[in-house]
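Removed: one protein chain of the complex. Kept in place: all other protein chains.
After this line comes chain A, so read on.
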Amino acid sequence: MAEIDSKFISIEGIARRYPKREGGVTTIFENLWLQVPRGEFVCIIGHSGCGKTSVLNILAGLETPSDGAVIVDGQAISGPSLDRAVIFQGHALLPWRTVLGNVAYAVSSRWRKAGKAEVDERSRRFIELVGLKGSELKKPAELSGGMRQRVGIARALSIEPKILLMDEPFSALDALTRGTLQDEVRRICTATGQTVVMITHDVDEAIYLADKIVLMTNGPEAMVAEVVANPLPKDRVRDSIHRHEDYYVVRNHLVDFLVSRSRTFRDEKPAGYDPRRPPIVKLGSAAQAAEMANTIPFPATASARD
(Lines give C-alpha, C1' and ligand atoms only; values in the text may rest on other atoms or scores of the structure.)
Protein backbone atom coordinates (compact mmCIF):
# COMPACT_ATOMS: atom_id res chain seq x y z
CA MET A 1 0.00 0.00 0.00
CA ALA A 2 2.76 2.37 0.96
CA GLU A 3 4.45 1.53 -2.32
CA ILE A 4 1.33 2.49 -4.25
CA ASP A 5 0.81 5.59 -2.14
CA SER A 6 4.29 6.97 -2.76
CA LYS A 7 3.85 6.29 -6.47
CA PHE A 8 0.24 7.44 -6.61
CA ILE A 9 1.06 9.22 -9.81
CA SER A 10 3.99 7.73 -11.66
CA ILE A 11 5.18 9.39 -14.83
CA GLU A 12 7.36 6.80 -16.52
CA GLY A 13 9.64 7.93 -19.30
CA ILE A 14 7.18 10.05 -21.22
CA ALA A 15 8.22 12.03 -24.29
CA ARG A 16 6.62 14.65 -26.47
CA ARG A 17 7.89 15.04 -30.00
CA TYR A 18 6.59 17.04 -32.94
CA PRO A 19 7.56 16.52 -36.55
CA LYS A 20 9.44 19.56 -37.81
CA ARG A 21 8.20 21.23 -40.94
CA GLU A 22 11.52 20.90 -42.72
CA GLY A 23 11.75 17.25 -41.70
CA GLY A 24 13.21 15.77 -38.58
CA VAL A 25 11.69 15.86 -35.13
CA THR A 26 11.51 18.45 -32.38
CA THR A 27 11.74 16.89 -28.98
CA ILE A 28 10.04 19.00 -26.33
CA PHE A 29 11.02 16.53 -23.64
CA GLU A 30 11.82 12.85 -23.41
CA ASN A 31 12.59 10.24 -20.81
CA LEU A 32 10.73 12.22 -18.20
CA TRP A 33 10.19 10.48 -14.88
CA LEU A 34 8.34 11.81 -11.88
CA GLN A 35 6.49 10.39 -8.92
CA VAL A 36 3.84 12.09 -6.84
CA PRO A 37 2.72 10.50 -3.58
CA ARG A 38 -0.92 10.49 -2.57
CA GLY A 39 -2.10 13.66 -0.87
CA GLU A 40 0.84 15.75 -1.97
CA PHE A 41 0.69 19.16 -3.60
CA VAL A 42 3.24 19.35 -6.40
CA CYS A 43 4.09 22.41 -8.46
CA ILE A 44 5.91 22.10 -11.75
CA ILE A 45 7.86 25.23 -12.51
CA GLY A 46 9.82 26.19 -15.60
CA HIS A 47 10.02 28.65 -18.45
CA SER A 48 7.48 28.64 -21.23
CA GLY A 49 8.35 26.17 -23.95
CA CYS A 50 9.64 23.54 -21.55
CA GLY A 51 6.53 21.48 -22.15
CA LYS A 52 5.04 21.75 -18.69
CA THR A 53 1.57 22.26 -20.11
CA SER A 54 2.12 19.18 -22.26
CA VAL A 55 3.00 17.21 -19.13
CA LEU A 56 -0.23 18.34 -17.52
CA ASN A 57 -2.29 17.57 -20.62
CA ILE A 58 -0.77 14.09 -20.72
CA LEU A 59 -1.69 13.64 -17.06
CA ALA A 60 -5.20 14.81 -17.89
CA GLY A 61 -5.37 12.39 -20.80
CA LEU A 62 -6.00 15.15 -23.31
CA GLU A 63 -2.70 14.45 -25.05
CA THR A 64 -1.02 11.11 -25.59
CA PRO A 65 2.72 10.99 -24.97
CA SER A 66 4.91 10.09 -27.93
CA ASP A 67 6.59 7.60 -25.65
CA GLY A 68 6.29 6.25 -22.13
CA ALA A 69 3.26 5.99 -19.87
CA VAL A 70 1.59 7.53 -16.88
CA ILE A 71 0.32 5.29 -14.11
CA VAL A 72 -2.23 6.60 -11.66
CA ASP A 73 -3.23 4.54 -8.64
CA GLY A 74 -1.78 1.41 -10.21
CA GLN A 75 -3.42 1.86 -13.61
CA ALA A 76 -2.00 3.22 -16.83
CA ILE A 77 -4.11 6.10 -18.08
CA SER A 78 -5.59 5.88 -21.54
CA GLY A 79 -7.55 9.09 -21.89
CA PRO A 80 -9.41 11.74 -19.95
CA SER A 81 -11.13 10.57 -16.81
CA LEU A 82 -13.43 11.88 -14.12
CA ASP A 83 -10.74 10.78 -11.66
CA ARG A 84 -8.54 13.62 -12.84
CA ALA A 85 -10.20 17.02 -12.78
CA VAL A 86 -8.61 19.89 -14.64
CA ILE A 87 -8.71 23.56 -13.77
CA PHE A 88 -7.90 25.30 -16.99
CA GLN A 89 -5.82 28.42 -17.44
CA GLY A 90 -8.68 30.29 -19.07
CA HIS A 91 -11.56 29.31 -16.80
CA ALA A 92 -13.18 27.33 -19.69
CA LEU A 93 -16.68 27.78 -18.33
CA LEU A 94 -19.54 27.18 -20.73
CA PRO A 95 -20.76 30.75 -21.24
CA TRP A 96 -24.34 29.80 -22.09
CA ARG A 97 -24.78 28.09 -18.74
CA THR A 98 -25.20 29.72 -15.35
CA VAL A 99 -22.74 29.20 -12.51
CA LEU A 100 -25.00 26.50 -11.17
CA GLY A 101 -25.42 25.04 -14.66
CA ASN A 102 -21.68 24.79 -15.13
CA VAL A 103 -21.08 22.99 -11.86
CA ALA A 104 -24.18 20.84 -12.31
CA TYR A 105 -22.89 19.78 -15.73
CA ALA A 106 -19.84 18.27 -14.05
CA VAL A 107 -21.82 16.75 -11.19
CA SER A 108 -24.37 15.14 -13.50
CA SER A 109 -21.56 13.80 -15.68
CA ARG A 110 -19.96 12.20 -12.62
CA TRP A 111 -23.20 10.75 -11.24
CA ARG A 112 -25.21 9.98 -14.35
CA LYS A 113 -28.15 8.49 -12.49
CA ALA A 114 -28.42 11.19 -9.83
CA GLY A 115 -31.72 13.05 -9.63
CA LYS A 116 -31.98 16.74 -10.39
CA ALA A 117 -32.44 17.66 -6.73
CA GLU A 118 -29.32 15.74 -5.72
CA VAL A 119 -27.24 17.32 -8.47
CA ASP A 120 -28.56 20.72 -7.53
CA GLU A 121 -27.85 20.28 -3.86
CA ARG A 122 -24.31 19.07 -4.43
CA SER A 123 -23.55 21.82 -6.95
CA ARG A 124 -24.78 24.50 -4.56
CA ARG A 125 -22.64 23.05 -1.79
CA PHE A 126 -19.47 23.43 -3.85
CA ILE A 127 -20.44 26.88 -5.09
CA GLU A 128 -20.78 27.85 -1.45
CA LEU A 129 -17.42 26.23 -0.66
CA VAL A 130 -15.64 28.59 -3.06
CA GLY A 131 -17.55 31.56 -1.69
CA LEU A 132 -19.96 32.22 -4.52
CA LYS A 133 -23.22 31.74 -2.64
CA GLY A 134 -25.79 34.09 -4.15
CA SER A 135 -24.27 34.05 -7.65
CA GLU A 136 -25.63 30.63 -8.63
CA LEU A 137 -27.88 31.96 -11.36
CA LYS A 138 -25.43 34.39 -12.92
CA LYS A 139 -23.82 33.74 -16.27
CA PRO A 140 -20.01 33.65 -16.43
CA ALA A 141 -19.99 36.92 -18.39
CA GLU A 142 -21.49 38.68 -15.36
CA LEU A 143 -18.65 37.55 -13.11
CA SER A 144 -15.20 38.98 -12.52
CA GLY A 145 -12.14 36.99 -13.58
CA GLY A 146 -11.53 35.78 -10.04
CA MET A 147 -15.12 34.66 -9.60
CA ARG A 148 -15.02 32.76 -12.88
CA GLN A 149 -11.94 30.90 -11.77
CA ARG A 150 -13.72 30.09 -8.49
CA VAL A 151 -16.49 28.48 -10.52
CA GLY A 152 -13.81 26.50 -12.35
CA ILE A 153 -12.44 25.34 -9.01
CA ALA A 154 -15.91 24.43 -7.74
CA ARG A 155 -16.56 22.48 -10.92
CA ALA A 156 -13.30 20.55 -10.57
CA LEU A 157 -13.76 19.80 -6.87
CA SER A 158 -17.43 18.86 -7.16
CA ILE A 159 -16.64 15.58 -8.92
CA GLU A 160 -14.35 14.45 -6.09
CA PRO A 161 -11.39 13.70 -8.30
CA LYS A 162 -8.48 11.55 -7.17
CA ILE A 163 -6.18 14.15 -8.63
CA LEU A 164 -6.61 17.83 -9.24
CA LEU A 165 -4.67 19.19 -12.20
CA MET A 166 -4.16 22.93 -12.54
CA ASP A 167 -2.61 24.72 -15.50
CA GLU A 168 -1.48 28.16 -14.34
CA PRO A 169 -4.93 28.70 -12.88
CA PHE A 170 -4.26 32.12 -11.43
CA SER A 171 -1.95 33.64 -14.03
CA ALA A 172 -4.68 35.73 -15.63
CA LEU A 173 -5.77 37.31 -12.34
CA ASP A 174 -4.67 40.46 -10.56
CA ALA A 175 -2.35 40.05 -7.58
CA LEU A 176 -4.98 40.60 -4.90
CA THR A 177 -7.49 38.14 -6.35
CA ARG A 178 -4.69 35.65 -6.97
CA GLY A 179 -3.74 35.82 -3.30
CA THR A 180 -7.23 35.12 -2.00
CA LEU A 181 -7.75 32.29 -4.46
CA GLN A 182 -4.42 30.71 -3.48
CA ASP A 183 -5.57 30.86 0.15
CA GLU A 184 -8.84 29.16 -0.73
CA VAL A 185 -7.20 26.45 -2.80
CA ARG A 186 -4.67 25.76 -0.06
CA ARG A 187 -7.39 25.66 2.61
CA ILE A 188 -9.55 23.24 0.63
CA CYS A 189 -6.73 21.00 -0.54
CA THR A 190 -5.05 20.63 2.84
CA ALA A 191 -8.42 20.00 4.49
CA THR A 192 -9.32 17.19 2.09
CA GLY A 193 -5.82 15.80 1.50
CA GLN A 194 -6.26 16.36 -2.22
CA THR A 195 -3.47 15.24 -4.52
CA VAL A 196 -2.63 18.17 -6.76
CA VAL A 197 -0.33 18.77 -9.70
CA MET A 198 -0.10 22.40 -10.63
CA ILE A 199 1.77 24.20 -13.39
CA THR A 200 3.05 27.64 -12.56
CA HIS A 201 5.79 30.07 -13.35
CA ASP A 202 5.25 32.06 -10.18
CA VAL A 203 7.94 31.23 -7.63
CA ASP A 204 6.04 32.65 -4.64
CA GLU A 205 2.92 30.76 -5.57
CA ALA A 206 4.90 27.53 -5.69
CA ILE A 207 6.52 28.14 -2.30
CA TYR A 208 3.21 28.99 -0.66
CA LEU A 209 1.19 26.11 -2.10
CA ALA A 210 3.49 23.22 -2.88
CA ASP A 211 4.90 20.41 -0.79
CA LYS A 212 7.34 19.66 -3.58
CA ILE A 213 8.48 21.87 -6.40
CA VAL A 214 9.56 20.21 -9.63
CA LEU A 215 12.09 22.24 -11.63
CA MET A 216 12.08 21.77 -15.37
CA THR A 217 14.92 22.95 -17.59
CA ASN A 218 14.33 24.97 -20.73
CA GLY A 219 13.00 23.28 -23.83
CA PRO A 220 13.48 21.85 -26.31
CA GLU A 221 14.70 18.60 -24.78
CA ALA A 222 13.58 19.73 -21.38
CA MET A 223 14.13 17.53 -18.35
CA VAL A 224 13.34 17.44 -14.67
CA ALA A 225 16.45 18.91 -13.07
CA GLU A 226 15.47 18.33 -9.48
CA VAL A 227 12.63 18.18 -7.05
CA VAL A 228 12.81 20.71 -4.22
CA ALA A 229 11.17 19.66 -0.99
CA ASN A 230 9.52 22.67 0.56
CA PRO A 231 11.13 23.21 3.99
CA LEU A 232 8.46 25.63 5.20
CA PRO A 233 6.10 24.31 7.87
CA LYS A 234 2.74 22.84 6.83
CA ASP A 235 0.86 25.47 8.78
CA ARG A 236 2.42 28.35 6.89
CA VAL A 237 0.21 31.38 6.31
CA ARG A 238 0.55 33.98 3.62
CA ASP A 239 0.98 36.93 6.00
CA SER A 240 4.08 35.62 7.74
CA ILE A 241 5.56 33.21 5.22
CA HIS A 242 8.23 35.67 4.06
CA ARG A 243 9.53 36.04 7.62
CA HIS A 244 10.36 32.39 7.90
CA GLU A 245 14.13 31.85 8.01
CA ASP A 246 14.04 29.32 5.14
CA TYR A 247 11.79 31.35 2.87
CA TYR A 248 14.54 33.22 1.06
CA VAL A 249 16.76 30.16 0.93
CA VAL A 250 14.11 28.37 -1.11
CA ARG A 251 13.15 31.44 -3.07
CA ASN A 252 16.73 32.24 -4.04
CA HIS A 253 17.30 28.64 -5.03
CA LEU A 254 14.24 28.68 -7.31
CA VAL A 255 15.02 32.08 -8.80
CA ASP A 256 18.64 31.08 -9.40
CA PHE A 257 17.41 28.03 -11.18
CA LEU A 258 15.03 29.97 -13.41
CA VAL A 259 17.58 32.68 -14.14
CA SER A 260 20.57 30.56 -15.08
CA ARG A 261 20.56 26.88 -14.22
CA SER A 262 17.40 26.14 -16.21
CA ARG A 263 19.51 27.05 -19.24
CA THR A 264 22.84 25.50 -18.34
CA PHE A 265 21.69 22.40 -16.48
CA ARG A 266 21.63 20.17 -19.54
CA ASP A 267 25.33 20.70 -20.21
CA GLU A 268 26.43 20.70 -16.59
CA LYS A 269 24.59 17.78 -15.15
CA PRO A 270 25.77 16.90 -11.65
CA ALA A 271 27.58 13.61 -11.33
CA GLY A 272 25.26 10.69 -10.90
CA TYR A 273 22.25 12.44 -12.38
CA ASP A 274 19.64 9.85 -13.25
CA PRO A 275 16.58 11.05 -15.15
CA ARG A 276 14.61 8.16 -13.68
CA ARG A 277 15.22 9.46 -10.19
CA PRO A 278 15.54 13.23 -10.25
CA PRO A 279 17.43 14.30 -7.12
CA ILE A 280 15.33 15.52 -4.24
CA VAL A 281 16.84 18.70 -2.87
CA LYS A 282 16.39 19.63 0.75
CA LEU A 283 17.13 23.20 1.66
CA GLY A 284 17.08 25.34 4.78
CA SER A 285 18.11 24.94 8.38
CA ALA A 286 16.71 21.47 8.97
CA ALA A 287 18.42 20.11 5.89
CA GLN A 288 21.74 21.71 6.81
CA ALA A 289 21.65 20.10 10.20
CA ALA A 290 21.13 16.79 8.51
CA GLU A 291 23.96 17.49 6.12
CA MET A 292 26.35 18.08 9.00
CA ALA A 293 25.62 14.60 10.22
CA ASN A 294 25.73 13.09 6.77
CA THR A 295 28.89 13.21 4.66
CA ILE A 296 27.22 12.32 1.39
CA PRO A 297 26.86 15.59 -0.52
CA PHE A 298 23.49 16.44 -1.99
CA PRO A 299 23.68 16.54 -5.70
CA ALA A 300 22.64 19.70 -7.45
CA THR A 301 22.62 22.00 -4.49
CA ALA A 302 23.28 25.61 -5.12
CA SER A 303 27.06 25.24 -4.83
CA ALA A 304 27.23 22.59 -7.54
CA ARG A 305 26.64 25.02 -10.35
CA ASP A 306 29.69 27.24 -9.95
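General remarks:
Keep this in mind: a residue touches a chain if its C-beta (ideal position, glycine included) is under 8 Å from a C-beta of that chain, and two chains touch if they have at least 3 such contacts; residues count from 1.
The working rule: contacts and distances are computed from a predicted model.
In the listed set "Nitrate/nitrite transport system permease protein", "Glucokinase", "ParA family protein" or "Rieske 2Fe-2S domain-containing protein", the entry agreeing with the UniProt name of the missing subunit chain is "Nitrate/nitrite transport system permease protein". The residue from A:48, A:109 or A:285 that touches the chain not shown here is A:109. Listed residues A:44, A:70 or A:85: the one in touch with the omitted chain is A:85. Note that of A:25, A:76, A:94 or A:255, the residue touching the chain absent from this view is A:94. In the complete complex, the residue from A:61, A:219 or A:284 that touches the missing chain is A:61. Interface residues of chain A facing the missing partner chain: 60-62, 79-82, 84-86, 88, 90, 92, 94-96, 105-106, 109-110, 139-141, 159.
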